[in-house]
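Submitted below is the structure of interest, expressed as structure tokens.
Every protein chain except one is present and positioned as in the full complex.
Letters A, B and C mark the chains as written, and numbering starts fresh at 1 in each.
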């Protein structure tokens, strides 16, 4: 296996981040195959050509179906909005391309199910499918997961997870597409709550069985963007309805019986990107916050009683996951490094013929939890089962 | 008004803390009347005599009814377990004594209602009643409340409150009376969740209208204490049923419509006394954690955009509530100082003829929220109204 | 041994703190003898009478010599300014009274030497002498010292100590007596640097052998207080010379050869009471900051390589020094608790016939280090030996 040629569909913020991963990953890690940034695809020819130039893709194109059909493409990387994921991913898998699909897997459970089935069929033909829950590959998160798997927290008693931001606090923030259900599918719950759910399941290795919760919209009307309102911008602003949630508070019950609490909010004033988790068990506890992403906090109940405490571990040492390939010990990493780690693991998975996490089945599980939270909220917060009809051989 | 003679009923941990308040408060603050530690009351004559000696009460007694009947007692301070609060407090108020009653006001809503009514009747005769939610009088908490009242967070969008401890993580921790419903009334919810609820309502000045939540018991059986099991302690331990909750997760809706999340847990490994609150509004946010009780964190959204951040304010300066009477600026206070502040505010309330917070009506409100959480939990977490039948003139 | 009657000389801020210790210590700890707050002494009869009333001393007096001569006094507690310590302490010791003397032991090395000699003679007659370096008895500090003694940091490689405050940042802060050498003896160096030096020597158990450093006065002129200037306060302020240092930066060399860095500053903007120390050794490190006085931070180099980190230990558990006598685990202590611990240790020392630290010899050692720093500063920061002429049998 020599080079693996990549086509990336989409060119928004996630396009920039994935490009950074494709460009940097192979310069840092010794990979079994060299990914090549072959073609970037978008509907606006000029804009996508400019993106190709800026980010270093060899060509640009406007028709993703044509690109997927090309023989010289090995990997399709999907960074479009969620409502197009299913169509593109299923087509790519059926065309025999390995697929990396940015989270969320899809906007609906039905789409996600179809995708997980397509991934299962593709796997039988040696084709890999991966969902981009990139935060799993922040070294601190991977290390925290490894410690739990090793048993340092013992039996998990409870989990506390939240993702808090504050970019909607200003009531005059315009009604962008992300705040409209027909385009975004979901609000804080699906966008950032999904990360908290995935993290809770990933680091503990446990699955949520049922949920009870509430989603809400704090600011219910916002000014339409001038373009959308059809007005000149000179007069008073025209307001439109916010149709997605901006806060979600819910409890989850794992199959083990342990409880978890979750919060996703875009109204947590002063919190910028606070994806936080704490896992408490009978032997210890572990905590992480994305705003402080080079550290984890570890409490060891097996230590001498007078010297127990939360230990702030700087996850920048050569013993830590992914770290030694970067810089000498003690050098901080940032948000984007996970995208290089994702590339590394996908390329290695392709070479080894195994699916790197998170699989499409994992992505489907998150989608089903989100769906159960929405149904619980509509049903007066009653406890609601997460559907478990996972395709037979997946995940 | 010269001296005010105090009788304290009860002599457990709270007795020690209240004694410290009675002893120290008048040495630090200039009070309009001098409280005198007249008599301490308990059922075991020897033990209560020893407590009197150690803590500095002039006499000890074993019959609280006799003590309450004495003419030379002005204030009755109740620090017994919750199931005796109603009887003692009502009797004391009817006997014309000012009452300080440790939280929780009572173990049931019915008892708490009777107490609030008694307090209302007593108020008409110039008698004061106060519930000991002492954390309100940690200077940092009082200051945080003052800042919210001043408007620094603007409209409150959401509240996040929790009280986390870990003393039940060990499954061999014996089945003490606190873990048995008939004695304790409630578990983590009533013991520590009550503080989180009171704090959320106190600092925001808002009332919870309904709740949705779940209470759970993580370790369901524990070894009986040797005394209780009637065995010699030589053989295998005998296990009994834990009949109170040890974790509670719930959401609350304020009358304003704002959502709050709550957690009370005795299984939060590594957290010792983590009563934490964060209040987020459109102008700013404020946060506090009892494990770091000399500080609050303040985020000011009205600051210049490039220099906003959570500001750690050391609440030890002369401008801060209660502080200037203690030490020069910069000297840390501890847990127990709230008990001196409570004494100060009660004595001043008596002198001025006004009820210091928290009133019995406030205590009743907390009790009703706890009751609603329990009913919600029994009803599949459905949203449940907090009863609002507060006595006409109270609070 | 029944009661021990205490006379306290002085009634400023330290008088309040010591009173709190005498009043509270016996209520919290089971002591072998009961200290009684017998008499408080000051020059202004009205003011000292008011202090007696407020703090709970049985009588007040104006002539310390008379009080020292009384047969019914067992302990003399000296909280006057430093320039009077030697005269009072020596007289009290010679009169056969146990002495607790607030730090600094004295304003000059000569005085401190005379005091250490007096203490040595008194010890031969069973009389105890103690210097009030109260921060040693913050539970976190005592625990940190115990951990070092146990060997958890191994060989000490370096120490970093500082005491930073900011109350002189305002240039219009008046020229109080503390800023005049004839009254205060020293500035930041003697007042707060002394604590950093004592802490460094106390927790490591090592002595400083030589120092090299610089003291400086950042704001050299300040407005005279209206009273001192003899003016009406109506016109322009009159300025006077600040004759003590307000910042000191110095290095120290322990007898072991290890280096230490020190800083004492009253110009560290935003730092209120930041007495901080970090001790680094070949097995681990320990850190403490008085602004966060219930915690220490412990780094264990013998832990597995991938999980080393500074562990924040909440020193509020029953296993920790002094703590179990106070409140249940997890309840924060404050600045003043050290004064109760000091009373406990002194009373126990008297009962057992042993000198509790810090001895007058310890206090002399600190004084000699301060003196060496001043001499180094005057000598272009040249390395300067700490004189070591400690009285033969002391400490």
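Miscellaneous remarks
As a working rule, a contact is a pair of C-beta atoms (placed from the backbone, for glycine too) under 8 Å apart; a residue touches a chain by one contact, two chains touch by 3 or more.
Since we're looking at a predicted model, the values are computed, not measured.
Of B:30, B:46, B:71 or B:306, it is B:306 that touches the chain left out of the display.
Residue in contact with the omitted chain (choice from C:33, C:91, C:169 or C:325): C:169. Interface note for the absent chain: among B:30, B:71 or B:319, the touching residue is B:319.
Checked against the hidden chain, the listed residues C:15, C:35, C:82 or C:284 yield one contact partner: C:284. Listed here are the chain A residues that touch the chain not shown: 13, 16-17, 19-20, 23-24, 27, 30, 54-56, 165, 167, 272-273, 290-294, 314, 316-317, 326-337.
For chain C, the residues touching the absent chain in the complete assembly are 153, 157-158, 160, 166, 169-171, 212-214, 216, 218, 247, 249, 251, 258-259, 261, 263, 265, 267-270, 278, 280-282, 284-285, 299, 301, 308-310, 380-383. Contact between chain B and the unshown chain involves residues 143, 147, 295, 298, 305-314, 317, 319-320.
What we mean here is this: only the chains that are shown with their structure count from here on.
After Cα superposition, the angle needed to carry chain B onto chain C is 180 degrees, rounded to a multiple of 5. Residues touching across the chain A-chain C interface largely coincide between the two copies, over half of the numbers being common to both.
Computed from the mean C-alpha positions, the centre of chain A lies at a distance of 42 Å from the centre of chain B.
Between chain B and chain C, the centres computed from C-alpha atoms are 36 Å apart.
Of all residues in chain B, none touches 2 or more other chains.
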